[in-house]
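The other protein chains are all here in position, but one chain of the complex has been omitted.
Presenting chain A:
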Amino acid sequence: MQLQLSDEDREFRATMREFFTTKVPQEIRDKVAEGRELSKEDIVASQKALNDAGYAVPHWPVQYGGQDWTQLQRHIWNEEMQAASVPPPLAFNTSMIGPVLAQFGSDELKERFLAPTASLDIWWSQGFSEPDAGSDLASLRTRAVKDGDDWVVNGQKTWTTLGQYGDWIFTLVRTDPDVKKQAGISMLLIDMTLPGVEVRPIELIDGGHEVNEVWFTDVRVPGDMLVGEVNQGWTIAKFLLGNERVGVAPVGSTKRNLARAKRLAQESGLLSDPLYAARVAELENELLALELTALRVVANSAEGAPHPASSVLKLKGTVLQQAVSELLVDVAGPQSVGGDGWGARSTPTYLNLRKASIYGGSNEVQRQIIAKTILGL
């Protein structure tokens, strides 16, 4: 056992900190720090800045722009990025479809998509969920039927995050309705400008528009937009969802938000109230335990393979993320009810973050994974 970072890792951390705090536009980082909404342009600009330095997709294979970093270095990269209020690279691109294409895509797909995916010249959406296929994703019904070289797609996706910005959408579609439900699914890449693709907004409880329904009506998708083999979609989806869960505990940004809540509580004198002080101390401690768990996981995990405890990170990470947003509403007190300052923004943020324990495998699903695959129950 050894607590200190090696000299090399310490230097690495300094490099990251220096980069994130000087090379990503200050006004974008200010927005993140204050919990204001980012525009599409902000997210693109920030990812481009990372990509230009080779820091947008460090976990990809080196030949497609990845860095040959250790798990610990990736962790440091991620934490420093969040601590500096840098918007993380678009997860749909860098954590989800990118690694999938690198692993399962044809050479043509890699050639065509990987570079613009890393640079965010293509904005990807995730088209997995459907109205009747949520936690039970495999029961999805959107169908793709072969017609000549093309696939003809019909159906409806829902909850498509930021689909209003999407250029392309990676989807799971049913290509064989007659076999066990997991066995008849394929992954298709669909150009969202094709005729028959329609994106409809869904308003969430915070009043914002970040999710959409995506409807497909006789959409003709060229045959070579299939990822991997026909009916291999479930395997690919499991690979993708496994990646989705890694790094989901946003320890860095939760720490930053907790520090912010603490600072605001201090400024208003609230922190001298022992109840608030105790609440902050307790959250800090839980977060410390979570951060150490994340470190233990990255330090000990076999290269590449997600640690079985990544469900712990997802579960506890979202709970703490939500708890800190709740604390901030309480710090705002009556000002959280409405108005135009940070206090008024705290309530929509708190409400919006209820999503964190629902998507990406709900916390109930994570408990199921822990119970089944870790505890063998």
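Note that a contact is a pair of C-beta atoms (placed from the backbone, for glycine too) under 8 Å apart; a residue touches a chain by one contact, two chains touch by 3 or more; residues count from 1.
By definition in this document, contacts and distances are computed from a predicted model.
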{"item": "Record-based protein name (UniProt) of the chain missing from this complex, from \"Alkylation response protein AidB-like acyl-CoA dehydrogenase\", \"Nitrogenase protein alpha chain\", \"CRISPR-associated endonuclease Cas1\" or \"Nitrite/sulfite reductase\"", "value": "\"Alkylation response protein AidB-like acyl-CoA dehydrogenase\""}
{"item": "Contact with the hidden chain (one of A:37, A:52, A:147 or A:203)", "value": "A:203"}
{"item": "Touch with the omitted chain, as defined above, among A:30, A:136, A:218 or A:282", "value": "A:136"}
{"item": "Positions on chain A contacted by the hidden chain, ascending", "value": "129, 132, 134-136, 139, 158-159, 202-207, 211, 268, 270, 273-276, 279, 322, 326, 329-330, 332-341, 344, 347-348, 350-351, 354-355, 357-359, 362-364, 367-368"}
